[in-house]
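Since the structure comes first, as structure tokens, the remarks are kept for the end.
Moving on, here comes chain A:
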Amino acid sequence: MPQVRVSTTINGDAVSYLCEVDETLLDVLRDRLGLTGSKEGCGTGDCGACSVTLDGRLVCSCLVLGAEAEGREIRTVEGIATGDTLHPLQQKFLEFAALQCGICTPGFLVAAKALLEKKPDPTESEIRFGLAGNLCRCTGYDKIVRAVQAAAAEMRKG
Partner candidate 1 sequence: MVQVMLSGPLKAAAGGQAKVEVEAATIHQLLSRLGQDHPKLKPMLERGVAVAIDGQIYRDDWLRPIPPGSEVVLLPRMAGG
Partner candidate 2 sequence: MPLDANLDPRTHVFKVVGTRPLRPDGVDKVTGRAKFGADANAPGMLVGKILRSPHPHARIRAIHTAKAAKLPGVKAIVTREDFPNSVDASLRDVHYNVMAREKALYDGHAVAAVAATSAAIARKALKLIEVDYEILPHVTDVDEAMKPGAPILHSDMITEGVEPAPTKPSNIAGRHEFGHGDPEEGFKQADHVIERVFKTEATHQGYIEPHACLASVGSDGTGELWVCTQGHFMVRDTCAALLGMDVSRLRVTASEIGGGFGGKTTVFIEPVALALSRKAGRPVKLVMSREEVFRASGPTSSTSMTVKIGVTKGGRITGAFAELRFQGGAFTGSPVVLGAMSAFACYDLEHVKVVGYDVVTNRPKQAAYRAPGAPMVAFAVESVLDELANKIRMDPIELRLKNAAKEGTRSSYGPKYNRIGLIDCLEAARKHPHYKAPLGPNQGRGVSAGFWFNFGGQTCVSLNVNIDGTVALVVGTPDIGGSRASMCLMAAEELGIPYDKVRAIVADTGSLGYNDISEGSRVTFSTGLATISAARDAVAKLCARAAKIWGIPADAVTWENGHAKPSGPNAGNFEPLSLEDLAKKAAKTGGPIAGHYEVNADGAGVSFAVHLADAELDRETGRVQIKRYTVVQDAGKAIHPSYVEGQFQGGAAQGIGWAINEEYIYGKDGRLQNPGFLDYRVPVASDLPMIDTVIVEVPNPGHPYGVRGVGETSIVPPLAAIANAVSAAAGVRMTQLPMSAPRVLKTMDEAKRGSRRR
């Protein structure tokens, strides 16, 4: 099967790659571009560990084809920090011990960032439902929710 040539933007950088027609964006990120921050937990869009944003919209990259990235803008966990400065969400996740094994953390950070961009002052319930597409098996979500609340408060201060 012939491969497809794709030109796209990832975390602000122009990127170009060849991929199979039926290859997922997740596999392209991990296996072709070396961006292993996004994880495969299920491959069927049920766990959110592969979360990225596509033109600002939160998606499971295991459900997006590599070819669909043509001309779009993709943001992954690797693009959340600015240089050596962590984003408030990353900082609060660390301070609040909102991660244990850390496998779900990239997905949560991408999803939480997307949530706060839409809702800068979410209630606890809005945070819980907004993050319901991301599975965590270690934390029971308590410290994740608190970290997101703290990050939101800090981001509102500007």
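One rule holds for everything that comes next: contacts are C-beta pairs under 8 Å (C-beta built on N, C-alpha and C of every residue); 3 or more make two chains touch, one makes a residue touch a chain; residues count from 1.
Regarding selection, all candidates are chains of the complex that A comes from, given by their letters.
Being a predicted model, the structure only gives us computed values, none of them experimental.
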Candidate from 1 or 2 that touches chain A, complex-wide: 2
For the chain A and candidate 2 complex, residues of the former touching the latter: 20, 30-31, 35-44, 46-47, 49, 76-78, 80-81, 86, 90, 93-97, 99-106, 109, 124-125, 127-129, 131-146
